[in-house]
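Complex shown without one protein chain; remaining protein chains in place.
Which chain is which? They are A and B, in the order written, and residues in each are numbered from 1.
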Amino acid sequence: MQLPLRRKVERDFWENRLLMLFLILKRALVAFLTVLVVIVLSGVLIHVVPGDPVTAMMAQSVTATPEAMAEMRARLGLDLPVWQQVGLYAWHVLQGDLGTSIRSSESVAQLLLQRLPNTFSLAVSGLVIALAIGIPLGFLAAVNRGRLADTAVMVIAVLGVSIPAFWLGLILMQVFSLKLGWLPVAGSGWRNIILPAFTLGLTYCALVARMTRSALIEVLAEDYIRTARARGLRERQVLLVHALRPALISIVTVVGLVFAYLLGGQVIIENVFSWNGIGRLAVQAMLERDYPMIQGFIVVFATSVVIVSMLIDILYGFLDPRMRQK
Amino acid sequence: MTSTTVTAATLRSLPFTVILGTGLALLIIAAALLAPYLAPFDPMRMAAGPRLAAPSAAHLFGTDEFGRDLLSRVLMGGRLSLGIGVAAVVSGLAIGGLLGLLAAFSGRLVQAVLLRVIDVLYSFPDTLIALALVAFLGPGIENATLAIAISLVPFYARVTYGLAAAERAKPYIEAAQLAGVRPGRLVRVHVMPNIGQSLIVMGTLGFSSAILSAAGLSFLGLGVQPPSPEWGAILASGRNYITKAPWILLFPGVAICLTVLSFNLIGDSLRDLVDPRRKGRP
Partner (left out) sequence: MSSPYLSVRDLSISFGSGEFRAVRNVSFDLARGEILALVGESGSGKSLTSLSVMRLLPEAARMTGRIEIEGRDIAVLPPRQMEDVRGAKIGMIFQEPMTSLNPVLTIARQMTEGLIRHNGLSRREALAAAATCLEDVGFAEPDRVLRQYPHQLSGGMRQRVMIAAALALKPGILIADEPTTALDVTVQAQVLDLLVDLKSRYGSGILLITHDIGVVAETADRVAVMRGGQILETGTVDEVLGAPTHEYTRALLASHLTVEKSLRLRKDETGVATS
C-alpha cells in the first residue's frame, strides 16, 4: 500500500516539473520572437529617416566630406538593398554586435552595458517604492469600498496618472534639493537615487493601487472569503491571508506591465536628474542623431522589458498552485 | 438600446467624475480656442514685461527669461498641445482601427501575424514608441505628432480588434455573410455603427496619453521646438530658472495636469461602460 502511493506521488512530481519546464521553454520562445520582431523593426526604422540618414547624421559635423560620407554609408551597410541591410543588422545584433557609435566611435553594446546597472538600480528602486506605496493604498481602498478612504485613494490614483513624471520630478527637486537642501540635485551616488526613485515610485504607485484595488475587490466577492469568515477567523486574517494572497498573485502578473511603463517614464526622469543611465545616453543620441546608438538603445531596452515580463510570467507559474501543479 | 435614447435620465445617472471631467475639458478647450482673444500679450513678444518677473497684476502667471508673458504662452500653448493631441488621436485611431478591423476580418495567417506584431508593440509604453520614432524622424511638431499617432496605433488596433471580434461572433454577422454581403460592406454597414461609440470613448483615453507624450517629447527637446509655447517646451527652458523663477515650471505643469486629468476622468468612467472586462491597463 505504501509503495505504489509513493511512486504515484513521485511520478506526479516529475510530471509537474516536466510540464513546468515545457511552459518555461514555450515562454522563452515567445520572448525570443518578440525580441526578434523588435530587432527587425529597429533595423527598418533607419530607413524611415526622411531623406538620407547619413546627411542627417553628419549635418552638424565639420568632417562631412563626400569621402567620409561614403565611408560611413558603407560602414552602416546603407548601400545594400533594404532587406539585406535589415537581415545583416539582425544577424549582427544576435551575435551581440550593436555597431559603433557615430559620435564617440565606441562600441554601442559596450556603452549601453556600462550604463545598464545604473538604469536597472533606478528602475528596481522605483518599482519597489511603487509597490510599497501602491499595494497598501489599493488594499485600503478595496477593504473600505465605497467609503471615504476608497474615494480618497481613487482621487490620488487618478491624480497620479495625470501628473507627468518629469514635472513631478522637477517639483520634488525644487522642494527637497533646492529649498530644503536635503538631497543632491543630480549625479549618480546612492543619495542621488532617492529623488528619481521616488519620482518614479510616486508616479507609478497610482497604477499599482488601482490594480491592487480591482484585484482585491474581485477576490473579496469570492465564495472562499465567505467560507473563511464562516470559519470564525479574525477579519484581519481573512483579509491578509485569504484575500490578499490570491490578489497578490494576480498583481504579480501586471507587475511586468508596470515595470515596462516605469522604464518608459525613466528615460525622461534620467534626464531630469542627470542620472547616468541608458535613458540619458539615448536622449543624447537622439539629439545628436547617432542612429546606431538609438537602434542599440531600442534593442537593449526592449530586451530588458521582454526578459522582465518573461521572468514575471514564470514567477507567476510558481506562485499560483493552479499553474504549478496541474 | 440606441443612441437616441440617451436622454436626461442617462445624464443624471452619470458619475460625478464624468461631469467634473467634462466641465474641466470644455473649459480647457474653450480657453485654447479663444486663446488669441484671451491672451493679454503676444506669446512670442519678448520684453512684454521685465525678465523673470513673479506673478503680478500685469502678468498673472509672471514672465519668462525673455520677459515674455507666461499667461499668454500657456494659453497659446494649449492650442498646440490640444492640436497635437487631436491630430494624433484621430490619425492613430484611423490607422489602428483599420488594422484592428483587418485583423478581425482576415484569414487566420494574416490575423495571427498582425495580432502578434500588435501585441509586441503593445507591450511597450507608448511614450517610448513615440520617442523611438521621433529619434529617427527628427524633432519638430509634425514629426512629433506623427510619432505620437503611431505610438497609439497598437492600443487602438487591439481595442478595435477586441470589439470587432466580439461583434463578428454575433449571429447576425454570420447571417449577413451567408447572405453574400461582401466584407467591406459588412464592416461599413454592420460592424462600424455598432462599435463606433465604443471607439470614440477609447479615443478620449488615448488623448490624455498623447498630451503626456507630447509634453515629454518637447521637454526633452525632441518635440515642439522653442520658441513655440508648447507646455513641455516651456518647462524645458524654465528648468534652468528653477530657483529664480519657479512659476515658469508651475503654470505649464498645472495646465498639463488639468488637461490630462479631465480626459482621464471622462475616459475612466466611460471605459467601464464600454469594456467592463478591461482591467488595470493605463
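The working rule: a contact is a pair of C-beta atoms (placed from the backbone, for glycine too) under 8 Å apart; a residue touches a chain by one contact, two chains touch by 3 or more.
Worth saying up front: this structure is predicted, and the values here are computed from it rather than measured.
Participant: Wait, the hidden chain, what does it touch out of the ones we have here?
Facilitator: Visible chains that the missing one touches: A.
Participant: Among A:142, A:228 or A:298, exactly one should touch the missing chain; which is it?
Facilitator: A:228
Participant: In terms of residues, what is the contact footprint of the unshown chain on subunit A?
Facilitator: On the subunit A side, contact with the omitted chain comes from 5, 9, 222-224, 226-235, 237, 241-242, 245-246, 249, 319-322, 325-326.
Rule of thumb we're sticking to: only the chains that are shown with their structure count from here on.
Participant: How many angstrom lie between the CA centroids of subunit A and subunit B, rounded to a whole number?
Facilitator: That pair's centroid distance is 23 Å.
Participant: Going by the contact rule set out above, which residues of subunit B touch subunit A in the complex?
Facilitator: Residues of subunit B touching subunit A: 17, 116-117, 120, 123-128, 131-139, 208, 212, 215-216, 219-222, 232, 235, 239, 242-243, 246, 249, 253, 256-257, 260-261, 264-265, 268, 279-282.
Participant: Help me check something: in the complex, which residues belonging to subunit A touch subunit B?
Facilitator: 33-34, 37-38, 42, 45-46, 48-50, 56, 158-159, 161-164, 166-167, 170-171, 173-174, 178, 207, 210-211, 214-215, 254, 257, 260-261, 263-265, 267-268, 271, 282-283, 285-287, 289, 291, 294, 298, 301-302, 305-306, 309
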